[in-house]
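What you see is the complex with one protein chain gone and the rest in place.
Every chain is named by a letter (A, B and C) in the order it is written, and numbering of its residues begins at 1.
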Amino acid sequence: MTVRVGVIGTGIMGADHVNTLHRQVTGATVTMVADLDLDRALEVATGLPGARATDDGVALIGDPAVDAVVVASPDASHADLAVAAIKAGKPVMCEKPLAPTLAECVRVVRAEQEAVGAGGPGLVSVGFMRRFDPGYVELKAALEAGVCGTPLLVHCVSRGVSSGPGATSESSVTGSAIHELDVVPWLLGARVVEVGWHAPRSTGAVPGMQDPQLILLRTADGAMTTVEVFLNARYGYDIRCEVVGDRGTVALTNPARVVSDAAGRRASGYPADWRPRFADAYRLQLQAWVDAVAAGRPAPLASARDGLTASAVAGAVIASMRDGGRTVAVRPHP
Amino acid sequence: MTVRVGVIGTGIMGADHVNTLHRQVTGATVTMVADLDLDRALEVATGLPGARATDDGVALIGDPAVDAVVVASPDASHADLAVAAIKAGKPVMCEKPLAPTLAECVRVVRAEQEAVGAGGPGLVSVGFMRRFDPGYVELKAALEAGVCGTPLLVHCVSRGVSSGPGATSESSVTGSAIHELDVVPWLLGARVVEVGWHAPRSTGAVPGMQDPQLILLRTADGAMTTVEVFLNARYGYDIRCEVVGDRGTVALTNPARVVSDAAGRRASGYPADWRPRFADAYRLQLQAWVDAVAAGRPAPLASARDGLTASAVAGAVIASMRDGGRTVAVRPHP
Amino acid sequence: MTVRVGVIGTGIMGADHVNTLHRQVTGATVTMVADLDLDRALEVATGLPGARATDDGVALIGDPAVDAVVVASPDASHADLAVAAIKAGKPVMCEKPLAPTLAECVRVVRAEQEAVGAGGPGLVSVGFMRRFDPGYVELKAALEAGVCGTPLLVHCVSRGVSSGPGATSESSVTGSAIHELDVVPWLLGARVVEVGWHAPRSTGAVPGMQDPQLILLRTADGAMTTVEVFLNARYGYDIRCEVVGDRGTVALTNPARVVSDAAGRRASGYPADWRPRFADAYRLQLQAWVDAVAAGRPAPLASARDGLTASAVAGAVIASMRDGGRTVAVRPHP
Partner (left out) sequence: MTVRVGVIGTGIMGADHVNTLHRQVTGATVTMVADLDLDRALEVATGLPGARATDDGVALIGDPAVDAVVVASPDASHADLAVAAIKAGKPVMCEKPLAPTLAECVRVVRAEQEAVGAGGPGLVSVGFMRRFDPGYVELKAALEAGVCGTPLLVHCVSRGVSSGPGATSESSVTGSAIHELDVVPWLLGARVVEVGWHAPRSTGAVPGMQDPQLILLRTADGAMTTVEVFLNARYGYDIRCEVVGDRGTVALTNPARVVSDAAGRRASGYPADWRPRFADAYRLQLQAWVDAVAAGRPAPLASARDGLTASAVAGAVIASMRDGGRTVAVRPHP
């Protein structure tokens, strides 16, 4: 059975998802795309045999030609669209964050619980694609194989070339660090219980924006995590993660594929942004989602509750930011 | 348009291709599989909705439900099946080697020339998948960007854990080193004009088999290449390639994704064989082939002539092996 | 002129210094060794032509055959011996820490100021040997060359195989992390103004000891530093340092000299403790000290004030440790 997917939002991320589904994922066909900018939607649809375009995301969700929905529209629309998909009984893969406010995340989780029952398999997945990155997957497997013993500390680094337009100290957390806020608990199998935010000397790249930031997490297992998030690091897009246990460590390697010697130096390159770095992760995540939808199985992606949890942790980090770096507890949501 | 693919041969390689086509390549559907061992073919077909099995490869080629053919049957059958596909006017992707003897390779190239004309786009592709490995692709791009200047020397290493059953000194060349015999000229844009074969001290792993072997190549641009092929290196599957130019070098990196510290050592792992190492290459090669077939474009894979050329070079290497390491010239085929 | 050196303390560190001075440092001769354990002193002296042994460190300082003194006796004796050397007008190189308490460090600094005047060249050097490690020296040179722009963040890791007998949470700071407390301000050219101490999940290796510890530093330039100190990391002795600036980063590499492929892995080794890792640093530090003494120049080592400063920072870290991780300010001493 081919899964007929509708994609809402045809900006950079949405267009990438359309392209990945069309070119690299088996068992799926993109039958509909939606964007408030109808021209953009039409342009994207042009490359997809048989696909239609609309400026109405809710209409897309309800369309009988759509079996499952990808939401890559602006963050503010995520909750409404996810709830609409839940009500339509259709699986939905929502780009992170699940929603910009905690209240909206809760609304989505509750809507899903009402629809499928508290313990039932959910309809909502959240696009924390690092869970499908082959490096993180190997790292998790090594942890589970006991390579480093009991995890005690995690060191994460998340650097980019430059923050996009409109970046703020807060959006560093909700838009970038949120990946670490999801992936670290996933690696450790332990939720974040406490956070602290710290402001090193800041680059002057974006006036008014604190960059880099240093975030400390404590997970329920007692382990601590340092997260450096630095969006204007200039030199390249660079994601690092090392888990330190009581017998050793496991860490991601630098993923460069070639190295060159020239002009006095041995050098390898960095990608300019996250897309080359996580191209495999996006592909494998969508494939896993499509496979699960096709089989009627629960999707192995981050769930709505995972999305809520990451947003709750992000909220705690921002609370710490606004309160001089005070340690802030993160309570689980009911 | 979905390309309906028939796969001949359902051994390790053939089953892998079926799986890759079915699970990871878009725009294709495996409609038929063939194997002399019909039970094995049936078993493979079971996992493919709507696919049929046969023990007759030629029947598969002629079947109206098959648009294009993958040949992964024993080497001795390659030429006949490739010619049959040519005669049926169907694109065929043949696993390397194109054929075990030069005469048979020539027969395929001639059959193709007769079918499509000397300058026409060919029907036959050969599975030299390294041309699609992201590392080799980046390496070639770096060469073309002039990162290391004019290539003067290439150093290749091809090591495996253990040679399979029936391995011989000759099969090291025709089955393993042949990848380097194809990929080095592809990287340099220059054909091999001269070879020499050398026998270092041999591991005793396989009685009667010279392993490792050291092969020297000279390409038409004057550059020389050293190829170490060592199938019983025991420690892991390890492919290396460094191009040395007059301004610098470019080389593949070690592709390990995680590194661990434990028990006094910093270590990363090697794969046990070529499949994890070149999984992306196989996927991307088949996708490129399917896309070309669907579009009626010439496939960007190694051609029948490339397959003939690599086999001719392999033949020269074996001639050198049998003649005490004498330098042997490789003449282009008409 | 050959500098006649007396070494007080012939434990592991003192015996190493004697050996380094005797075997690897030019322009110096060890003329006297002292240890409360006279037999041990005698044994060490046996290997040194013309050297005498004593159980009285103060007598050694006063001996006319001693031009300059190395203090490697138990920490509690450092201040008295340093002051005695100052009063004798002899240069003294004291192992870190300068003294176990801040009051004693202050006493040494004041004694030196009285002896040489406030702005005069000091007699006391402190053995923060990392300032002479070729890696740290290159790192500092790269910072000064602007390779990474303005430093914003530093990440330090200090791991060992196992803490020695009597190790405590406090001694992790005063005995191990103190190297980072000295070397980071030296790298950045900015003193530590604020510290915070954090307790990740602890290995159970030493009951009652918090290990690893996570220390945050803020320097006067606004930069922040994370220091992981983990003495029972088991896998090896491993020192890391990365400086992150507004244009890039600079970091120490792993100093392994050989790498091997075996048994499925690519691996390099770690030293078992600090001595092989910093053998060059110890040698170069003593050579620089001897050269300065011979020339009557101020020694380019850490000064008494540097020793006091590092101890003051260590004291602040311990204050934070005892106060639940509260941020503690570090005030400069008059």
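The rule we apply is simple: contacts are C-beta pairs under 8 Å (C-beta built on N, C-alpha and C of every residue); 3 or more make two chains touch, one makes a residue touch a chain.
Predicted model, so just to flag it, every value in this text is computed and none were measured.
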{"item": "Residue in contact with the excluded chain [from A:Asp238, A:Asp291 or A:Asp306]", "value": "A:Asp238"}
{"item": "Residue among C:Ile12, C:Ala65, C:Val259 or C:Ala329 touching the omitted chain", "value": "C:Val259"}
{"item": "Selected from B:Gly57, B:Pro212 or B:Gly315 as touching the chain missing from the view", "value": "B:Pro212"}
{"item": "Residue touching the undisplayed chain, where the options are C:Asp39, C:Glu114 or C:Glu138", "value": "C:Glu138"}
{"item": "Footprint left on subunit A by the chain that the document does not show", "value": "235-236, 238, 254, 256, 261-270, 272"}
{"item": "Touch residues of subunit B, complete complex, unshown partner", "value": "150-153, 155, 198-205, 212, 214, 216, 218, 221-224, 226, 228, 230, 232-235, 244, 246-249, 325, 327"}
{"item": "In subunit C, positions touching the absent partner", "value": "22-26, 134-135, 138-139, 142, 147-148, 247-253, 255-263, 268, 280, 287"}
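The criterion applied here is as follows: only the chains that are shown with their structure count from here on.
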{"item": "Gap in Å, rounded to a whole number, between the CA centres of subunit B and subunit A", "value": "37"}
{"item": "Distance from the mean Cα position of subunit C to that of subunit B, given in whole angstrom", "value": "57"}
{"item": "Geometric centre distance via CA averages, subunit C-subunit A, whole Å", "value": "44"}
{"item": "Residues of subunit A engaged with two or more neighbouring chains", "value": "247-249"}
